[in-house]
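A protein chain is absent from this complex, but the other protein chains hold their places.
And then chain A:
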Amino acid sequence: MTKLLEIENLHARIGDNEILKGLDLSVGAGEIHAIMGPNGAGKSTLSKVLAGAEDYVVTSGTIRYQGQDIAEQSAEQRAAHGIFMGFQYPVEIPGVSNMMFLKAAVNAQRKERGEPEMAANDFLAWVRHRVKQMKMDPAMLSRGVNQGFSGGEKKRNEILQMLVLEPKLMVLDETDSGLDIDALKIVSDGINAMRSPERATILVTHYQRLLDYVQPDFVHVLAAGRIVKSGGPELARELEEKGYGWLQAA
């Protein structure tokens, strides 16, 4: 069976700086993968390359999503086909309301997929349902995107967007950082709610804490631009105990 995501020998650089240096990763539908690793290892780079960032140049290797090489696909095409990236540092867009933003996103994706626009009322009901699920104040919908949001609120908003868009492959870059205990629970519930046999999630995280709520099937260590070790949930606990030093030699 083809994997949902298959990355082979991926090399990517920004400017003259090679950051991903032969990375392999394969993610099957229905799976949750955690990626951990030291600061500067290339975790955010991997997330952005998957999402289609154009400032990174893929020099060799392939990314296959749903069996297709997506090298030529723009970020917006990837999004329409179900790839979602939760940003480590979500962007503020003052004056563009969350509602306008979500509607623009949903309708653009539907258009790209050749589906009709959602009726305004259905859309509003759908978004309200997701806002409630994230235990957010519906008033946030008329506020600017992440405008004046706290760090934790921004992360929660990333998950709200994910729930509204219902992607197939979710790449969540440190969505757990900066969350208080209750928010971590809500965010985890959101991620778990999206768990299904057709979907997969890649959680980039520094902490075991998130993995207590969202049980990963696989844990990988990304160091110096490559996956240097893979294992089950126990690997995360081992890392929490020992750090990354013992792997560096590997």
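As a working rule, a contact is a pair of C-beta atoms (placed from the backbone, for glycine too) under 8 Å apart; a residue touches a chain by one contact, two chains touch by 3 or more; residues count from 1.
Heads up, the rule we're going with is that contacts and distances are computed from a predicted model.
Missing chain, UniProt name from the options "Branched-chain amino acid ABC transporter permease", "Cytochrome d ubiquinol oxidase subunit I", "ATP-binding cassette domain-containing protein" or "Fe-S cluster assembly protein SufD": "Fe-S cluster assembly protein SufD".
Although one chain is not drawn, the whole complex shows that of A:Ser26, A:Gln66 or A:Ser97 it is A:Ser97 that touches it. Considering the full assembly, A:Ala108 is the residue among A:Ala108, A:Ala193 or A:Ala224 that touches the omitted chain.
Set against the missing chain, the residues A:Ser74, A:Ser150, A:Ser196 or A:Gln215 yield one that touches it, A:Ser74.
Annotation: of A:Leu23, A:Ala51, A:Leu184 or A:Ile202, A:Ala51 touches the absent chain (contact as defined above). Within the entire complex, the positions of chain A that touch the omitted partner chain are 48, 51-55, 74-76, 78-80, 84-85, 87, 90-91, 93-97, 99-101, 103-109, 112, 120, 141-144, 161, 165.
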